[in-house]
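Only a single protein chain was left out; the remaining protein chains are all shown in position.
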Amino acid sequence: MSTTRQLAMSSYVGIGVGLMVIVCIEVILTYQHLPTRTLLFSLLCLASLEGFVAIMYLMQVKYERPILFWTIFPVTLFVLIFLNYLWPDAFRMFNMRLLQ
Amino acid sequence: MAGKIFALIVVLITLTTAYCVMAHVWWMPVDISVHGPKIDHQIEETVLVAGLLFIAGQLVLAAFAFLYGGVGGRPKQIPGGAKPLIIFAFLLVGTEILALSFIGSKAWGAVYFEAPDPASMRVDIQAGQFAFYFRFPGPDGKFGSIHPDLINEGNQNYFGLDPDHDPDAKDDIVTAELAIPVNKPILLMLHSKDVGHSFYVRELRVQQDFVPGLNIPIHFTATQTGRFEIVCTQLCGLGHYNMKAYLSVLSQGDFDDWLKKQAAAQ
Amino acid sequence: MLMESSPYGIEKKKLGMWVFIISDACTFAAFLFAYGYMRVGAPVWGTPFEFSSILNGMLMTAVLLSSSLTMLAAVRAAQAGTKASANKWLGVTMLLGAIFAALHLREWFKLIGEGWRLFYNPTGGAAQFGATFFSVTGLHLTHVVTGVIALGFIARGYNQGRYDESHVETAGLYWHFVDLVWMFVFPLMYLMNAQ
Partner (left out) sequence: MEPMSAHAATHHAPPQGFIRKYVFSVDHKIIGIQYTTLSLVAAFIGMALSWAMRIHLGWPDAHIPLLSMFSPNGAPGGLMTPEYYLSLMTMHGTIMAFFVLTAAPMAGFGNFMLPIQVGAADMAFPRLNMASFWVTFVGFVLACATFFIPDGPPLSGWTAYAPLSAVGTVAGPGQGWGQNFWGLSIAVFCVASLLGALNFIVTTLDLRTKGMTLSRLPLSTWAWFINAWVSLLAFAVLLPTCLLLVLDRLGGTSFFIPAGLVINDQLQPHSGGSPLLFQHLFWFFGHPEVYIIILPAFGIVSHILPTFIRKPLVGGWKAITYAMIAVGTLSFVVWGHHMFVSGMSPFMAMVFSVPTLFITIPSVIAVLIWTFSLYRANMRFDTPMLFSLGFISLFISGGIGGFFLAQPSTDSYLHATSFVVGHFHFTMGLSAIFAAFAGFYYWFPKMWGRMMNETLGKVHFWLSFVLVYCVFMTMHLTGFAGAVRRYSAFVDDFMVPLIPTQRFISVAALLLGAAQFIFLFNAIWSRFQGPKAPDNPWGATTLEWDTTSPPPFDNFGGRQITVYHGPMEYDGEASVMQTSPEVSVAGT
């Protein structure tokens, strides 16, 4: 279902440039020698922002019926959230190693 | 007719099962641990709760199959529709679940959330295909470190100890049978030499897997003397069925003698 | 038998592609979680990437992002019915995809030349680095290469009139998804491992 409510091509180029700018920010952050957790958190936030822009504009979900968004988004998020249940055991692996 | 036969069979199965469970035709052996009564209590509680649901569910099914087979006339729904059923499920099962979780978490916590007694006796246990080996720290109270490259069944260096360079390892006592003093808190450190295994002593109400690469602690106190079987319950290969050792719970005096004898045999 | 247009209102190829994307996203997520698990559990990890590798990664990102834009252009051209233009943009997209793959392989060969293996870390850190890096980026690279080949088939079919603009659009979704995954792979596999 193609719609006419799309942006002009130049706007997409702008979005592309914007995404590249975020990538540059990520690289700059990397060289600020932040603590690993802070860096990971900020990188994930920026990547999620990029991902969101890509889904909405490049993949054009913004111009589809909302039902598409509500079909795909919750289930994916669901899996991504619950996979986090395995972190306690990752830390267990670090703390209870047999061979030090 | 078919409905009546079905009802009869279901009732027979339900009663037989209920009898077998209540008469303890097959049942747990007598518990010998301090935390065990909590687990036994939890199992009995669950037998009661789940058993009632089982009997009620099967009997209602049987009754309906018995009563409403091929009766003429217009069928009717139960009064009130699904709402009472759903409320019933939420209230009754929900309450049962909350109660079971609450009491059950205490039984679980008694094993896993409470820190081991600082005065516990520490024993190291290593599982490998297809045997358990146990290690006591000896007079110095310290375990020698493990060197996997030195593990060798042939020269009986099961733990990969290096007594020539490691003073801690010199007096470690390695045994093929686990003996512990009665009424003394025990801290077992579980590790595996090769693949996954499990430590299961029915009478202790303890089951814990060995995770290769990790040191898993588990603590308990045995309250009765006797000789019990330790079996492997995690599939570990072709000899899995035959992987076992014995746990001897001894009086303190007997245990000291046993340990001396073992130390002398090293 | 002709049916009403879908009551759901999303064309079936597009919906199918989205459903595929969901499952593929979960597959990538499992790989990345495995990587995180390895990394959290490792006593030492080690961060091998020099700035040149990061630059190479940025260049790859730029190439992949541009290819997403050219893919958009191809879809728009197809929707507007300008076949020649659509073909041109599809060609450019495939070319950019191939460049991405080439840049990526350059990085791989560089690492392999330095002695990195799936099971070996020449710097003495966790051997898991090679395993996670090569498997995650390898999976992504497979997707890129598959995408380039698929775009080729789509372009040919589109030229011959067997496929229409909806096929181009569906292929575009896949291509953007490959880009989307890279947006997570680049920070997690490259930046988190920068020296």
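Going by the order they are written in, the chains are A, B and C; count residues from 1 in each one.
To be clear about the criterion, a contact is a pair of C-beta atoms (placed from the backbone, for glycine too) under 8 Å apart; a residue touches a chain by one contact, two chains touch by 3 or more.
Just so you know, these numbers come straight off a predicted model, no measurement behind them.
Seen in the complete assembly, the chain not on display touches A, B, C.
Residue B:C236 is the one among B:I173, B:A222, B:C236 or B:L250 that touches the chain not shown. Across B:L61, B:M121, B:V182 or B:L259, the residue that sits in touch with the chain not pictured is B:L61. Considering the complete assembly, subunit B touches the hidden chain via residues 1-3, 5-6, 9-10, 13, 17, 20-21, 25-29, 38-39, 42-43, 46, 49-51, 53-54, 57-58, 60-61, 64-65, 68-78, 81-83, 85-86, 88-90, 93-94, 97, 100-101, 104-105, 107-108, 111-113, 128-129, 146, 148-149, 151-154, 160, 193-196, 198, 200, 202, 205-214, 216, 229, 231, 233-242, 244.
The chain not shown here touches subunit A at positions 1, 71, 75, 78-79, 82-83, 85-86, 88-90, 92-93, 98-99. Interface with the hidden chain, as seen from subunit C, comprises residues 1-8, 10-13, 15-16, 19-20, 22-27, 30-31, 34, 37-38, 41-42, 117-119, 126-128, 130-131, 135, 166.
As a convention for this text, only the chains that are shown with their structure count from here on.
Ranked by number of C-beta pairs in contact, the top chain pair is A-C.
Among the chains in view, A has its Cα centre nearest the centre of the complete protein Cα set.
Between the CA-based centres of subunit A and subunit C the separation comes to 14 Å, rounded to the whole angstrom.
Counting partners per residue, subunit B has no residue that reaches two or more other chains.
Contact with two or more other chains is made by residues 93, 97 of subunit A.
Taken in their complex, subunit C has these residues touching subunit A: 8-11, 14-15, 18-19, 21-22, 25-26, 29-30, 33, 36-37, 40-43, 54, 58, 61-62, 65-66, 68-69, 72-73, 76, 79, 165, 169, 173, 176-177, 179-180, 183-184, 186-188, 191-192, 194. By the touch rule above, subunit B contacts subunit A in their complex via residues 145-146, 148, 191, 213-216.
Every residue of subunit A that touches subunit B in the complex is listed here, in rising order: 92-93, 96-100.
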